[in-house]
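Note that one protein chain is taken out, while the other chains of the complex remain in position.
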Amino acid sequence: MEEKRKRNQPSDIQSAHEEWQQSYQKQMGKQQVIRNRSGLEVDPLYSPADSNNIFFNERLGFPGQYPFTRGIYPTMHRGRTWSQRQLIGLGTPDDYNERVMKLLDSGTSAISLLPCNSTFRGLDCDEIQEVLLGTCGTIINTIDHMETCLAGVPIEEISTAMNDPLPFTLLAFLLGVARRRGIPWERITGTSNQSDYISHFVANHMFFRLSLTGSRRMLLDHIAFCREKVPNWNPVSVVGQHMQQAGATPAETMGFTLSTAIQYAEDCLVRGMDIDSVLTRFTFFFDISISFFEEVAQFRAGRRIWARIARERLGALDPRSWRFKFHGQTSGVDLTRQQPLNNIARVTTQAIVGILSGLQSMHTDAYDEAISCPTEEAARIAVNTQNILREEAHLCDVIDPLGGSYYIESLTDQMEVEINSVIEKIDAAGGMFKAVESGLVQAMIGESALSFQRQIESGDQKLVGVNCYQLDEDQEVEPAPYRPNPDAVKALAESFKEYKAARSKSTVQRAIDNLARAANSENDNLFEQVVTAAEKGVTHGEIVACLRRELGEGKPIIKA
Amino acid sequence: MKQQKSISEKLFAKLQAGDVSALSYAIRAIENSEFESAEIYNRIKADIGRTAVIGFTGPPGVGKSTLINAYIDCIRSADQRVAVVAIDPSSPISGGAILGDRLRMAAHIDDPGVFIRSVSNRGHLGGLCAAISGIINLIDVAGWDVILLETVGAGQSDTDLTDIADIKVVIQAPGLGDDIQAIKAGILEIADVFVVNKADMPLADRAMRQLQAMIDLRDDKNNRVPIVKTVATEGVGVDLLKAEIDLRSQKWKVVDRQARVKKRMHRLFAREVGRLMERKLASMNQSEFSQVYEKLILGDLKLNLLVERMVEELQEILGD
Partner (left out) sequence: MHESEVQMESPPRVLITKIGLDGHDRGSRIVAAYLRDAGMEVIYTPPWQTIDAVVGISRQEDIDIIGLSSLATDHLIIPELMTTLTNEGLDAVRVVVGGIIPQNEIQKLLDSGVSKVFGPGTLREEIIDNVKSLALSAQKLKRQKWEEA
């Protein structure tokens, strides 16, 4: 028996590998090279011959140990699963309040707020066509609007994620509401989710932008203010999502995101801030795409690289600064308008990727997001996708369950090399700020987007329902998109006019003047003036207009 | 050959009256050689030569469009009406083009005193497009005070401006790698005014010094080419640039209508000759010239010499 087995089995790994390779090639013949989305060639098999386990501690470590490849906490999802954080925002402040109260009733401890695109563009509701208002997020222009949104919401007990690009008026409104309720700002927790202005220049999103230099100042003032006055707030979320959505490959996405984080950290250092007090509050925000193993490897590599950057390059001493905390949102780019129910399968796959990658919080897309703002039913399925994966699928039993896979470890190493080469390119261009100012990053992303689209066109990249397994369009039943009640929007616009007229003109003007003065003085904290103005009844659009005047507007930087 | 046609009374009347849609339509017709050239020239000749043409050239990345954008502001505050013709290269493979220069002049879209037209060079070398004379004449007829030409910006080869522009502005910026080398040959000679843009960048002074040294080398001391420092994104130095341009326009009497028209005629003539020759030859029966072609193939006859001989004949005709 023993003899027989020995005869059938090659004596060592190397020769066994060769033997497998021969028989594989014999059966497959000449075959096409397979590449992942980052362009890395993927072998048909990984084995101990590929593994690099000899540097186990240096490259992987245990969970909660530097360099955190296997996770940033010792307990990971065994101790506490990810926060379930669904993006919500639609219609009027009343509509939002209704939706958020329902969520709180179902036990949510973390909420989010997505404002209307008009808010993102720095406009009040009286500055654009009414038909566009509230279709993609909640209309919030004033502290009173915020108060309505959060009526009955215990803001001192829950964490709030604000999709709040600079100048951070939503946080200013929130702080104003807290003060009205007598809640100390130390008890306000949450994240400024759209504080990453660089990503807004990299990818044209829907955000209004101050000039690059003005934006730089605004963010630093915001960080400085929060450190001092709202210490449990995360002022910076570095957003890989925008790069990915604009078409960056996974390796580019991670590389650009880490380069952005380096830029912000170094800017804080120049300001004389203590690096650990800044980095411990850094968070990251990514889209999770469906390219399964590549995504897992990307996040594992990202954790490892960030730990090294934080410790070695930025000189952080506090281990909490080295931890790459990230929120993942299942990528809307992968969703198709064709046969929308298929998107449930896509979102499920993406969510599994996120969980296996060890994320800290997650939003799962609703299947109809390629068509409109989610309907209630679709939103519920999205939440239950997370519930099913957490409660039924046994995904959280083991920490970093893919760790040690020959493929995953080898791919993590490869992605690390790839990501580092992107970071080097950005460093050579003088850092992320310069690389975006010159249009370099935008050009790189544009090329990647075009080449991915060509793969879809050529059929090399299959999309079910789009370039294969199509159905006749007419057979599709599409849910009607969400549109806010036009009467409610009209009423809001009317009451906004009354609100503005009822304010003390001199108080408003003084607040705006102070804001303008702060914009032109290096010694004032600009965000502090934004908060003051918000509390005095100055509207979002008025604050933005003032800063645009004083600091300049950020025009899109595109290389045609 | 494609049928050429007369310009319609309606179009011509609207064009003369300054109608923007008419001008816009006519420019494309000229680009496409749709009008009978002699006929259209006769129609418009009484109306042309009034518009000043200022050319802006320089290597990619120096901020030509941004500078033009700032210059527009300057002209507008002097209450002149300005047209911009921005040339972009076409793809050598498809012939298509993405025309992106007007991105940087977006602020002027609501101003009826500004007309911006993006033009593909359609493979034409030299920094402009083949139809540039015709386009300028049309804008002239339509009554615009100033035309700003933005070349492709391929650097040294943008020498077309010499034939066309009353004033040539050559733009440089610090930090483009090999600084002055980029404009060393050819293009340096055509400048009436130099601009060092992005003058707030490090190395701007070095670029100034290098440029000055090169000017000192080539120039006769009485006719110094000025260097103007600008920061186009902030509008800094643009009024100085305008002053230099205005000064030269007057000094050299380039406001002379006849001189202008002649300048453009030269290009117009060259284009028509080239176009007609090419078509004529292409439509001729190839076999008629088979002996010549054989000699060319064998090398008994040199292609360039043959063409030169033809050009000499042309010169003789013109001389008469």
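To keep things simple, chains are lettered A and B as they appear, and every chain counts its residues starting from 1.
Throughout what follows, contacts are C-beta pairs under 8 Å (C-beta built on N, C-alpha and C of every residue); 3 or more make two chains touch, one makes a residue touch a chain.
Quick caveat: nothing in here was measured; it's all calculated off a predicted structure.
Within the full complex, the residue among A:Q21, A:S47, A:S83 or A:N467 touching the omitted chain is A:N467. From the set B:I109, B:L217 or B:I317, the residue in touch with the chain omitted from the display is B:I109, counting the whole complex. Although one chain is not drawn, its touching partners on chain B can still be listed: residues 1-2, 5, 8-11, 14, 20-22, 24-25, 27-28, 32-33, 90-91, 93-100, 102-103, 106, 109-110, 115-118, 120.
Against the chain not displayed here, chain A makes contact via residues 117-118, 120-121, 123, 128-129, 131-132, 135-136, 203-207, 245-247, 336-338, 370-372, 446, 449-450, 453, 457, 463, 465-467, 473, 476, 478, 480-481, 555-556, 558, 560.
Operating definition for what follows: only the chains that are shown with their structure count from here on.
Separating the CA-averaged centres of chain A and chain B is a span of 47 Å.
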